[in-house]
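Below: one structure, written as structure tokens.
Removed: one protein chain of the complex. Kept in place: all other protein chains.
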Amino acid sequence: MISYMPYPVRIDDIVVETEDGNQKTFKLVFENEAHRKAWKHVPGQFAMLSLAGQGEIPIGIASSPTEEDHLLFTVNRAGKVTTALHQMNIGDRMGVRGPLGNGFPVDTEMKGKNVVIIAGGFAVTTLRATLISLLARRQEYGKITFIYGARTPGMLLYRDELQQWAQRGDIDLHVTIDREAPGWEGLVGFVPTIAGEVAPSPENSVALICGPPIMIKFTMPPLEAIGWTDDQVYLSLENRMKCGEGVCCHCNVGPTLVCKDGPVFTRGQVKQLPIEY
Amino acid sequence: MIEEWNKVHVVYVPAMEKQAAASPDWAPGWCRLDSSSIALTFPLPIGPTPASVKTFFFPQPETLLTYTLENNHPDKGLMREPERSRDMQVVLGVRPCDARSVLLNNLPYQEDQFFQANRQRTALVGFSCDQTLSTCFCTRMGGSPLDSEGLDLALSRTEDGFLIEVCSEKGEALVADLELAPAPESDISALAARRNAGGNPSATELDSLKGSELGTLYDAPLWQSLGEACINCGACTFICPTCYCFDIQDEVVRGQGRRIRYWDSCMFPLYSLHTSGHNPRGQKVQRTRNRFLHKLKYFPDRFGPFSCVGCGRCVQDCPVNIDIREVMDDLIHLTAVE
Partner (left out) sequence: MPTINKRISEEIRAQARKLLEEGEVAAVLGYGAGSLPMTVKPLVVRNPEDCSKLIWNTFCVLNLANYLPAALKSVEPPRGPRDPKPEGPLPKVAILVTGCWSRNIVVQIQEHQVARDRVVVMGVGSRGMVSRRKVAALFPGLEILAVKEGDHELVVQGADFAETINRWSVVRDNCQSCTHPDPVLVDVRIGEPVSERKNPNPFMQVDAIEQKTGDERWAWFTAEFATCIRCYACRNACPLCYCPTCFVDDAKPQWVGKSLDAVDTGLFHILRAYHCAGRCTDCGTCETVCPMGINMRMLTKKLNKDVLNLYNIEAGMEPDAPLPLTTYTMDDPEKFIATEVTPVPGAVKEGK
């Protein structure tokens, strides 16, 4: 039964991720041990963050199921609820309702395959969760390619972890920024360009792509040119959401409910839908 | 009978006049019988009641959660289950189309705790339609004016009174303590004959829509002119028994908060607006199309039946005379041409 009742959680830590201060990662711990045990999610799923007096917002789960004792959410300050959330402090109480949606097929289609992850801007959150999950069971997957771009070095999320990943030998990591910046020695160029240069092989592979629509639009042609098909590519859709449980209809794209049937779809599935997202 | 029920339950009948003021257990378009009221008869209009029964299952608003925001309160910000009335409510004068709408709405709300609790505590006492309005098209949607589907008690007029059909356990409980005469066989068979004469209700003519390609319906030229005329008010969706979208919001009054859900309409631009300012259905034509395709294509694709019972309320009340029957005709025509 759907009760719309969030689990009570406390803010255990807050990390300001970006130089403009608009992206913060919230580390949440359950107030009740039973709730912690009951919580099981798959990377790519989302949850409703609940602020008493402000409302609920759908946010992708940035932590991996393997990080068992807490949940991470990276939130962009956008409107009413996100602004209120940004004003909260460590130790404050809030709520989490979920996990919701379907998630990436880490235990099915992705098993045993090469995985190409392409992320732009702060859409990287659920892909971070995915990468951590894959790394926890590294031997179950083939080659892992991670392409991530942001406007400036200061706008990259999870910078400490990016360095750690770079030091491991088992990820093909490409981090890029849009334009030259002082002190930046890594790649420069838009994500689609870099993806074209990296040219990951479609052989026995799946790709997960999250980012602004314009990035996704321009990333596809170079991939298609080297043989990627629509069913190998997974995207995550966003729409305005209220219930998150497939009842209220807010998130519909034609007959599809993003909250319940998604948010993860293959590109082939997305192409079947009217453009209402 | 009504008198007996009123002693133990909360009884509602359709309101024909404007009601005075709102009390906590008030339902718009329906009036509550109070024990002092002697008038235990009530007028029932031909065709659907002015307001649909959805307000009893999907009230506007429904409190989902409550909490306190008082500083220093140990439970500050902690969500609590709301206090809910568990009193049985009996709704009189429900028409077959509305009774069917509850079953249709139950499909998406199968797992919804609040909707299910309201179903538990609501008994529907229906009256079959001896006469119909020119705007009624229940038969076209797979219903019938004599249907008892979805009702707890179904009353049909006979020559000298009413034939009461007991359709559920709740219905059984309602008549258990009443001294009612068993219905004569002749009345029962007469009703059965009338039902048979009506033929088997089916929406066959419309079924072509279920099989057709979404793209064909989506790109139909008719949306342009409909969207142009529609003023995107929510009237059609709010009066519709089978429109069930909601929005959720928090309300705080003097430190005491509640999270409520209330009717929303896909006709409103706000319904689909992203915080970024992007709106996937930013144009009127897109929203008008969404309402009709939801009823005639998206809902049946997901659940089977159409999300419309043919009550004709939207046909009567749309200020710009957008008529779902004409929309259906046009769509059928379109798929036939294909």
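Order of writing sets the chain letters: A and B. Residues in each chain are counted from 1.
Basically, a contact is a pair of C-beta atoms (placed from the backbone, for glycine too) under 8 Å apart; a residue touches a chain by one contact, two chains touch by 3 or more.
Being a predicted model, the structure only gives us computed values, none of them experimental.
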item	value
Omitted chain's touching partners, listed by label	A, B
Touching the absent chain when the full complex is considered, from B:81, B:111, B:130 or B:251	B:251
Contact partner of the left-out chain, one of B:215, B:255, B:304 or B:319	B:319
Selected from B:117, B:190, B:214 or B:233 as touching the chain missing from the view	B:233
Positions on subunit B where the hidden chain makes contact	18-22, 28-29, 43, 45-47, 60-61, 133-135, 225, 228-229, 231-235, 237-239, 247, 249, 251, 260, 262-263, 265, 268-270, 284, 315-317, 319-323, 325-326
Residues belonging to subunit A that touch the chain removed from view	79-80
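Here is the rule we go by: only the chains that are shown with their structure count from here on.
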item	value
Where subunit A and subunit B are represented by their mean Cα positions, the distance between them in whole Å	39
Interfacial residue positions of subunit A with respect to subunit B in the complex	1-6, 8, 50-56, 78-79, 82, 92-95, 238-240, 242-243, 245-250, 252-255, 272, 274-277
Of subunit B, residues touching subunit A in the complex	64-65, 67, 69, 76-79, 81, 108-109, 111-113, 116, 214, 218, 244-250, 252, 257, 259, 261, 264, 266, 271-276, 280-281, 286, 290, 293-294, 297-298, 301-302
